[in-house]
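Structure first, commentary second.
Note that one protein chain is taken out, while the other chains of the complex remain in position.
To keep things simple, chains are lettered A and B as they appear, and every chain counts its residues starting from 1.
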Amino acid sequence: MKIDITHIAKLANLTLSKEEKERFSKQLDDTLTTIQQLNEVNTDNIEITSQVTGLENVLDDDIPQPSLQQKDALANAKSTKNGLFVVKAILEE
Amino acid sequence: MAPAKTTAMKYTPVIGLEVHVELKTMSKMFCRCSADYFGKEPNTHTCPVCLGLPGALPVANAKAIEWCIMIALSLNCEINLLSKFDRKNYFYPDLAKGYQISQYDLPFGKNGSIELKSGKKIRIRRVHMEEDTAKLTHGQLGDQNSELSAKGGSAPSGKSQNNEKVSLIDFNRSGVPLVEIVTEPDFSEAGEVKEYLQKLQQIVRYLDVSNADMEKGDMRLEPNISLQVTRNTPHEGKNVSPVTSHELPSYKVEVKNINSFRFVEKAINFEVKRQEDILEKGQSPVQETRGWSEIKNQTVSQRLKEEANDYRYFPEPDIPPIRHTKEQISTLLSRMPELPDAKYSRFLREFSLNDYDTEILTREKSLADFFEEAVRVGKDHSVTPKQIANTLINKKVDPSSSEPASIVKQIVQSGQVTSIKEEELEKIVTDVLESNQKAVGDYKSGKETAIMFLVGQVMRQFTTKIDASVVKETIKRRLS
Partner (left out) sequence: MDLNGLTLTEAKEGLLSKQFSSSELTKACLKRIKATDEKLHAFVTLTEAHALEDARHADELLSEGQDLPLLGIPFVIKDNFSTKGIQTTASSNVLRGYIPPFDATVVAKLKAAGMVMLGKTNMDAFAHGSSTETSDFGTTKNPWNTEFLPGGSSGGTAASVAADQTIAGIGSETAGSIRQPAGWCGIVGLKPTYGRVSRYGVVTMASSTDSPGPMTKRVEDSALVLNVLAGKDPHDGTSSPKPTKDYAANLKKSIKGKKIGISSKYLEGVEGDVVKAFNEAKKTFEKLGATVVDIASLGVDILDPKYSIGVYTILQRAEVSSNLARFDGIRFGQTRDAFGEEAKRRIMLGTYTLSAGYYDAYYKKALKVRTIIVSEFHKMFEKVDAFIAPTSPSTALPLGSSKNHPMFGEMADVLVEPSSIAGLPGINVPAGFSSKNLPIGLQIMGPQFAEDIILNLAHEFETNTEWHLQKPQL
């Protein structure tokens, strides 16, 4: 199969160099070939298991708890201003 | 083949709608930060979960789920007894985790409908639960008030050394519960959309699950619009009926994030015209996302940097599935307040009010409750529901700053409680019977129900509430 590596990188929000793209293309192909062996396992009429705990309805009551202080919320950010996180302008019409 | 020029085209708008309603729970959807974020200091309502810090895990808010199901029930939806959350993966700086916890294939509600006044049914495709994003504003780094500047980065330039344009993020709104309500493309004009929205707003306010305050962004509206082309192709020279073909639109234009009913109407009307013009030229409108520009008074293409649109949904591994029993759902249903449509019919029936009064009185639950309480008090003072309705409507009584008992007292003091003079009634009955010969005929030919129509006609002529049974007796006597 052929992977559109540029498209996948865009979806993944990764900036890849030309070398990385070439290398990953090949490695992903290899990995996909390896995991193709799953097709040997018959899964007709088998349900999916996305969680193994068997738990259901794990919910919380609607009772507010204290939040972080503003300074703690911002402490790890590269750039802040007036209590807000700063990012490069997102262009909008 | 008939030449193309003889082909007459007709365009029918095909409109669907997605509405996001923000719930007014105390805490957020997946953490227990306060959800009361509006107007608060930025980033003071956050925690590791809604900031998306490494290792933080979501735990869903039971109340929000209950309310989502109540909304679904009031839109006549089927409830998925087994439901779950899914991750919707995409990148945007206002999305802390790089995915939004939403619902994909098992929304809480599906296949509902809502009826417009015309009797037309708008089908509801799904009602699901998700979380809000952070709030983005745009400004410049050097501008002290940049976080206050409006969307679009129109802050005045040149006032500071650093004019680098930036976006600023406040995560107080991140993770606040949202219910998304998606209709089938059943609307054919903006008026229907507006009526639907008013109804939806009324319902969530009745349920007391959202303030549905447009100004605060509690309801965000996204219509999708396309035009269906109907071709009438007359056969050359032959006198047979034209061939009609309906072509389903091959495109869809979405208009994102509108925050007023008026703008939705405008946006739809603008789009219908714009698309019609394109189709008339023999072209096809582009499938795209547009925004509504208040300044330009038109929709504008959102030229997002070429964005890949593939949300890669998969079941949220951090939240176990949610299962309800039929009994739980029916208990919830029985606990729900009377909804606007039911209240409307009951008011008509129980208080013999006209459509107009009932419409106004049931628009908001608080006024309807106030009215009912006043009626109860008024009974002991010979004050009729109609008198109370008139007073509430004419004087624009605010239920939050007034007492039902004091309204009744006012009516009693103003001396409106009068019995009708017999001569006046006789005169009006004569007029009504004369101008409604058909109903009179119906009654005489055995259609008993026709008399109620006549009673209604007579009662309309009175500004004060009169006893319907007296009117009925008078008419019966005159027609016997």
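Convention: a contact is a pair of C-beta atoms (placed from the backbone, for glycine too) under 8 Å apart; a residue touches a chain by one contact, two chains touch by 3 or more.
Remember, it's a predicted structure, so these values are computed and weren't measured experimentally.
Visitor: Among the options B:58, B:112 or B:185, which residue touches the chain absent from this view?
Guide: Reading the full complex, the residue touching the unseen chain is B:58.
Visitor: Tell me which stretches of chain A touch the chain missing from the display.
Guide: Interface with the chain not displayed, on the chain A side: 3, 5, 8-9, 11-16, 20, 24, 27-28, 30-32, 34-41, 43, 46-53, 55, 58, 60, 68, 72-73, 75-78, 85, 87.
Visitor: Which parts of chain B are in contact with the chain that was left out?
Guide: Within chain B, the residues that touch the unshown chain are 48, 51-60, 87, 89, 91, 93, 96-99, 169, 171, 310, 312-314, 317-320.
Everything below uses one rule, namely that only the chains that are shown with their structure count from here on.
Visitor: Between chain A and chain B, what's the gap in Å when you average each chain's C-alpha atoms?
Guide: 34
Visitor: Looking at the complex, which residues from chain B come into contact with chain A?
Guide: Residues in contact with chain A: 25-27, 32-35, 41-48, 51, 59-65, 91-93, 98, 136-138, 141, 144, 146-147, 151-153, 164-171, 291, 293, 300-303, 305, 308, 310, 312, 314-315, 317, 319-323.
Visitor: Under the touch definition given earlier, write down the residues of chain A that touch chain B in their complex.
Guide: Residues in contact with chain B: 7, 10-11, 13, 50-51, 53, 55-65, 67-70, 73-74, 81-93.
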